[in-house]
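Only a single protein chain was left out; the remaining protein chains are all shown in position.
As written, the chain order gives the labels A, B and C, with residue 1 at the start of each chain.
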Amino acid sequence: MPKTRIPAVGSEGWFTEDGEGPALLGTRCTTCGTVFFPKAGFFCRNPDCDGSDFEEVRLSRRGTVWSYTDARYQPPPPFVSASDPYQPFAIAAVQLADENMVVLGQVASGFGLDDLRVGAEVELVVEPLFEDDESVQVIWKWKPTDGGRR
Amino acid sequence: MPKTRIPAVGSEGWFTEDGEGPALLGTRCTTCGTVFFPKAGFFCRNPDCDGSDFEEVRLSRRGTVWSYTDARYQPPPPFVSASDPYQPFAIAAVQLADENMVVLGQVASGFGLDDLRVGAEVELVVEPLFEDDESVQVIWKWKPTDGGRR
Amino acid sequence: MSGDVFVLGVGMTPWGKWGRNFAEYGVEAAREALSDAGVAWRDIQFVAGGETVRNGYPGYVAGATVAQALGWNGARVSSSYAACASGATALAAARAQILAGFCDVALVVGADTTPKGFLAPTSGERPDDPDWLRFRLLGATNPTYFALYARRRMDLYGATPSDFARVKVKNSRHGAENPRARYRKAVTDEEVLASPVVADPLHLLDICATSDGGAAVVLCSEAYARRTGAQVRVRAVSTVTPQFPNTVIEMPNFATDSAAALAPPTLSFRDSIAAAAYEEAGLGPEDLSLAEVYDLSTALELDWYENIGLCKAGEAERLARDGDTALGGRGVTVNPSGGLACFGEAVPAQALAQVCEVTWQLRGQAGARQVADARVGITANQGLFGHGSSVILSR
Partner (left out) sequence: MSGDVFVLGVGMTPWGKWGRNFAEYGVEAAREALSDAGVAWRDIQFVAGGETVRNGYPGYVAGATVAQALGWNGARVSSSYAACASGATALAAARAQILAGFCDVALVVGADTTPKGFLAPTSGERPDDPDWLRFRLLGATNPTYFALYARRRMDLYGATPSDFARVKVKNSRHGAENPRARYRKAVTDEEVLASPVVADPLHLLDICATSDGGAAVVLCSEAYARRTGAQVRVRAVSTVTPQFPNTVIEMPNFATDSAAALAPPTLSFRDSIAAAAYEEAGLGPEDLSLAEVYDLSTALELDWYENIGLCKAGEAERLARDGDTALGGRGVTVNPSGGLACFGEAVPAQALAQVCEVTWQLRGQAGARQVADARVGITANQGLFGHGSSVILSR
């Protein structure tokens, strides 16, 4: 029986893979327009705004690398390694122009430090984070648009 | 194979069952004479004393009930029940005259609220707290000296 | 010292068990307090939070968590933990910032979301932690300690389970008039005595529950109060610790201090908490209109009557029997809010909730539970590990 593909526990509702393609899901305050990721849904965190009404928004699928690094050693729990033995992976902080914010994410499988530079363009994909007995837990990742290798 | 009889985990060195009989083990500050239970061994907690040298002492085996109660419902973990289903037990706070302090303890097996009153004399015994697969974990308890039933 | 500080605004969520994130209760209470104070969040210069230890990092840094949820405004921030006295410690922190001249107006906030059942230590094997050990080695829950105090009243002063039940009956009548209370049904002494015994002599209805809730207070300087017309003055905030040897057995300890080498202090720890507040305020029990005391159990409320000086040791039962501490009684009204009996514990919010109630009473805004002509109110509570607090407010 194939495993179910589910958002990684804790990230439910944080991203979508619907007909329009993969995208992060945030919320926008209908009063002041500020965007929040992960979603805010209680009170607006703009100190000048007392809005408490939010609409779900898809964040920009493309952005530019603000900075990047990798994880050479296996992080401690609650991190779960996708492979045994552990394989290092890269992490990028990505600037989204319209939202004027930076969002972290692992870098897409198959890409590493050599494929990244500050200012390079990346796009959002959804890929496995790890598998357990019943499911493949998926998460958003950033993928270089130029195919990598600068 | 008989199970090992060991002090309940966390109470190692808190009491003895040596040739002189069961007794709580505390420490006495050699500078000011203050007694500590559980043992102090770092700096003396008498604010007028800067002693840091302690000797082990056996606490008085007999005392008088300062107050008492019972536990009608099973306490949450890390409590471990001695029986299944759970059996309520009594708890006494006992005043030791020489040490001028009050020490809590469960009441000895077979004795309950009806055997206790404020001011009644009790003596220290060591009895099972609970058993696990390998061992019987024992602890100090307070036992009415008049055989109970006031 | 540059005078007293004033309560400019108060806010409190309804207490209950909803399982929301604690920060939401904190923000809700804070926004009500800000609105009550007529102060914009942008103008708050210091945020003092009472921590909850059950929410990971956001709970440990409750001041910052609430500040961020309200929208980072650059305010200075602190997060305090002092068990049941956390809210009062946060209040003391904000008061000192104002009196030291670092700010004019500060927000104090506490909120919690609590698990069902007995409060228990966090999981794992932690034999270094006295709070873990008392559960493992003794099975001593919080009600164990409350029951020891209650039984002692019985054997020393002739108190009866009916005396304890009477406190619950009184508080439930008060709480029935409080829209923020969780339990709003007046109960009878028969109901209390018919409820199951949890820790002899205390019944289920003698012991307070655990709840979710948030409370907030906006404090300001005297100069600021003069401009805005704030009337409720903070006369004292006591956060004293015990003096060695502390000879009353206390959560979560296995034993008292030994008084073999050094004589006990004149006042017990619980007596010293209010005594320090009275001294700071230059007031005494005879000046009180009302008191909000920490009724973790009904019997403990009787102890507090003596600890805050309403009567001598052993006389609390008589006060309760005569109805002196009930709304409309001859004496100081105790727990007009309904107390923990009607709210349940939401640890970091509780000491602030007491301050909210006293404020409403002093302003004459307590509706059907209003104490007539309330002029001075005291709060008192005690938490684990030598934390106690008492706040005195006057108008």
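Here is the rule we go by: contacts are C-beta pairs under 8 Å (C-beta built on N, C-alpha and C of every residue); 3 or more make two chains touch, one makes a residue touch a chain.
This structure is a prediction, so every number in the text was calculated from the model and none was measured.
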| item | value |
| --- | --- |
| Neighbouring shown chains of the undisplayed chain, as defined at the top | A, B, C |
| Identified contact with the non-displayed chain, of C:Tyr25, C:Trp132 or C:Phe254 | C:Trp132 |
| Full-complex contact with the absent chain, from C:Thr114, C:Thr144 or C:Asn246 | C:Asn246 |
| Touch residues of chain A, complete complex, unshown partner | 8-11, 29, 32-38, 45-49, 66-73, 75-80, 89, 91, 93, 98-106, 113, 117-119, 129, 139 |
| Residues of chain C in contact with the chain not shown | 1-2, 21, 47, 51, 53, 55-58, 60-61, 64-65, 67-68, 71-83, 89, 92-93, 95-102, 121-124, 126, 128-132, 238-244, 246, 252, 257, 265, 272, 384-387 |
| Missing-partner contacts on chain B, residue numbers | 42-50 |
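We adopt the following convention: only the chains that are shown with their structure count from here on.
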| item | value |
| --- | --- |
| Chain whose average C-alpha position is farthest from chain C's own | A |
| Rounded Å distance, chain A centre to chain C centre (Cα mean) | 44 |
| Residue numbers of chain C (touch at least two other chains) | none |
